[in-house]
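Taking it in order: structure first as structure tokens, then the write-up.
The complex is shown incomplete by one protein chain, all other protein chains being positioned as in the whole.
For reference, chains read A and B in written order, and residue numbers begin at 1 within each chain.
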Amino acid sequence: MSAALLVRALRDPASVAGLDASGWNGLIAAARAERLIGTLAFRLDGVTVPPALTPILSDARLDAAREARQALWEADRAAQALGDLGVRVVLLKGTAYAAAGLKAGQGRFIGDLDILVPVEAMAAVEQALIAAGWEWVKDDPYDDAYYRQWMHELPPMIHATRDRMIDVHHTILPLTARQTPDAAAMIADAVPVDDGLFVLSPEDRVVHAVAHMLADGDLQGGLRNLWDIHHLLADTDPDILASRAARHGLTPHVRQAQRLAAAFYGPGARLTLWDRLIRARLLARDGWGRETRKALVFAFFLRSHWIRMPPLMLARHLWTKWRKGHRPQ
Amino acid sequence: MRHHLTLRIGPATFRIGSAWPAPVAQLASLYAAYPQPSDAVADFTVRLQPTSLVRRFIRPSIFITGDHGLADAAPMSLSHGLLAAEMGMNLQMALGWRRHLLLHASSVEKDGRVLVMTGESGSGKSTLAALLGERGWRFMGDEFALLDLDSGAILPFPRLVSLKNRAIDVVAGQVGEGRMGPLLAATAKGDIRHMVPRHDAVARMGQGAMPALLLFPRFGHAADMRAVGQAEIFMRLTQASTNYVALGEPAFTALTRFVRDVPARAIDFPTGEDAIAMVERLWEEMA
Partner (left out) sequence: MTATKLYRRDGADAVTACALDDIVLLYHPRSGQTHMVISPVPEILDQLVDGGPASVAQIHDRLARSFDLGPADEAMDEIAAHLDALVALGLVRPA
């Protein structure tokens, strides 16, 4: 299983010493599929690798540097567009890690810009972004209504000339989810970075990453999310983390993430049965970078919708999506 | 995957896996003269996989993916499996190659200097490169020209030449059946047949050379020739590059240098024979 190989290489870079060509091919395919190739390249900096790997890894490092630069530029553009509103704009996920210079951001794939703003500022933020050149991506009224009514964000917007997406959140989980994190408290405790922008406090960063991975997602990209969490945990105070997790209603999820992060990337941990299922899902990738264990992956896809929506609404939502040709990967 | 092959073309190594034997067997035979190291670390993985388990056996349809893929790529019929493999490799190069500036262009070399031809699909750049490759020029590639960011040289990427529709008979008549692949009828781009480049193109696929002339060919028009402004050339070349943005400032520097140093012309031509005469004349005058 190449995902297991990837986890081992990230945890212990020296472990790549024994790999043959087929092992390397599996490792690289898995790292690309999990969007961890940049992270892997940084981890393997200074480790002796076969000559064919040197350009592959240096390409990945260059791509990661460009990702970070572009993400910070998008943040700069958002700061410029929203600067006059007088609201706190909190960077989330990869852009936040890059802006704060965190280890979790090193080599990380970033993609869209995610920001958190106070719910009462949503309309003003929407207007200001449109004035600065962002526009709606979806022209599907069902999706638009769904986002606005049930999700924790505006429908995604894309910048008309730069072609980059922004997701504007007002809380960190869909309103239909069972947990109800306190977004106002997260914004109040956020810490400043450059350009008048903010990032979450160290403990809230963990809570958010955990909510995104375990309470919200279908575990796509889970190995990367868990890598983030592993590094974010190092900056936290355990007591504050426990109290923040309780405040946001995510104590079991944070504990589970701590166990999984320790089991995958740290010194190890005792896993529950449920943890083991998640582990099996996260490691479901073969030597060609393909997802294996389709049934398990599909079960997590269904569950990710189930935990966010009441059953009847879920059925209606999936029916509407699938009729339009959408299929889980 | 059950059927697989590792293949080196120019500076890139591909690991191609397939759920079916036919595409891999066709690749192995048409690329017989290329390095096929079985134990190499590949730059890219290409996967030809069924769109679903049922589609592996019944009206088999291929989903092309790999390290880099397009979620909305249309599936292809198994009878076009060779084309799917070629498209899979092109996709990896287009989305993932970072070691050179990738220009969507054909290129041929003579006396240590390179002629680069760029244009839309149907412009004739592929056929022209194939024909010149049979007449004293070294064929370097019909799809991607690789511009070295430091030296400014063009490096070859001499994959199989993909000939479409009318070009098939024109070229097949000159090179003979032995170097032609199977006819892939009625693909999304019409009929396609692949041609194996001459031996020297493969043997020297590691050797680059400095560019001496840039042409914008256009097939199917009355013979004509125009100068093209440098700013327009720059814009057209950025549009013809899939990794210009990804490479950042080194690409800007290399491309502006290319535009300033390499003379360029747009040429229109009614037939391949006219084009060859025009190219040979321009080459004498300008390169």
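The rule is simple: a residue touches a chain if its C-beta (ideal position, glycine included) is under 8 Å from a C-beta of that chain, and two chains touch if they have at least 3 such contacts.
Everything numeric in this text was worked out from a predicted model, so none of it was measured.
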{"item": "Visible chains in contact with the missing one", "value": "A, B"}
{"item": "Sole contact to the chain not displayed, among A:G23, A:P50 or A:G133", "value": "A:G133"}
{"item": "Sole residue of B:D72, B:D150, B:E249 or B:E284 that reaches the chain not shown, by the stated touch rule", "value": "B:E249"}
{"item": "Residues of subunit A in contact with the chain not shown", "value": "66, 69-70, 73, 76-77, 80, 132-133, 162"}
{"item": "Interface with the unshown chain - residue positions in subunit B", "value": "229-231, 234-235, 238, 245, 248-249, 252-253, 256, 259-260"}
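Here is the rule we go by: only the chains that are shown with their structure count from here on.
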{"item": "Subunit A and subunit B, separation of their C-alpha mean positions in angstrom", "value": "37"}
{"item": "Residues of subunit A that touch subunit B when the two form their complex", "value": "20-22, 24-25, 28-29, 32-33, 50, 52-53, 55-56, 59, 62-63, 66, 288-290"}
{"item": "Footprint of subunit A on subunit B - complex, ascending", "value": "1, 13, 15, 17, 39-43, 45, 47, 49, 66-68, 98-99, 246, 248"}
